[in-house]
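One structure, pasted below without further comment.
After this line comes chain A, so read on.
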Amino acid sequence: MTTPSEFTWRDLEPGVIISDAGNSREYKTGDWRSARPVVDKANCIKCGVCYLFCPDIAITQAADGTFEADLYYCKGCGICEQECYTGCITMVDEEE
Partner candidate 1 sequence: MGKLIGKEVSVAAADAVGLVNVDVIAAYPITPQTHIVEHLSELVAAGELDAEYIPVESEHSAMSVCCGSSARGARTFTCTSSQGLALMNEVVFIASSLRLPIVMVVCNRHLSAPIGIANDHSDIMPVRDSGWIQVFAENGQEVFDHVIHAFRVAESEKVSLPVIVNMDGFVLSHMIEPIEYWEEEMVKQYLPEFKPLYRLDPDDPITIGALTMSEYLTEAKMAQNEALKNALPEIVTAWDEMAEITGRQYRPVEKLHEDSSETLFLTMGSISGIVSDAVDQLREQGESVNLLKLRLFRPFPFKALKEAVGNARRVIVIDRAVSFGGPPGPVASEIRSAFYSDTNRPMISGFICGLGGRDLIPDDYINIYRESLLQTEGGATETEDILYGVKA
Partner candidate 2 sequence: MIEVRLHGRGGQGAVTSAELMAITAINQGQYAQAFPNFGAERRGAPVAAFFRISPEPINTRNMIYHPDMVVVLDPSILRLVDIGSGLHKQGILVANSRFSGKELQQELGITQTIATVNANVIAQEELGLPITNTTMLGAILKAREFYSPDKLLGPLNERFGRIAGKNIKAMQRAYRETRITPALN
C-alpha cells in the first residue's frame, strides 16, 4: 500500500544527494532559544571573541564595528556571554 503524496520516492535525487547546496541557511534554529544575548554596545570593545566562539556562526559584525546575534539562528546557548571580556553580553530570558 502506498501513501499518496506530492513528493514521491521518484523525486529524490540519486543517492539522496542535495543538489541545492547551502539550503541549511533556510533552517530556522532561532526557535530553539529560551534566552537571547543582549549586547551593551557602550562596553563592547569590538574584539570579536563572541563571533569566534559562537558555535552557530550566528553572530555578525554591525556597521559600527560592534557585534550582535542574528536571532533567526541564535539558539541561546550563552557561550558568547561566557566568553565576552568586558561582560557586555547578557542572556535575557525570552519571556521578559
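Basis for inclusion: all candidates are chains of the complex that A comes from, given by their letters.
By our rule, contacts are C-beta pairs under 8 Å (C-beta built on N, C-alpha and C of every residue); 3 or more make two chains touch, one makes a residue touch a chain; residues count from 1.
Keep in mind that this is a model prediction, so the values were computed, not measured.
Novice: Quickly now, which of 1 or 2 touches chain A in the complex? Give its number.
Specialist: Looking at every copy, the candidate touching chain A is 1.
Novice: Spell out the residues on chain A that touch candidate 1 in their complex, using ranges where they run on.
Specialist: 8-10, 12-19, 21-22
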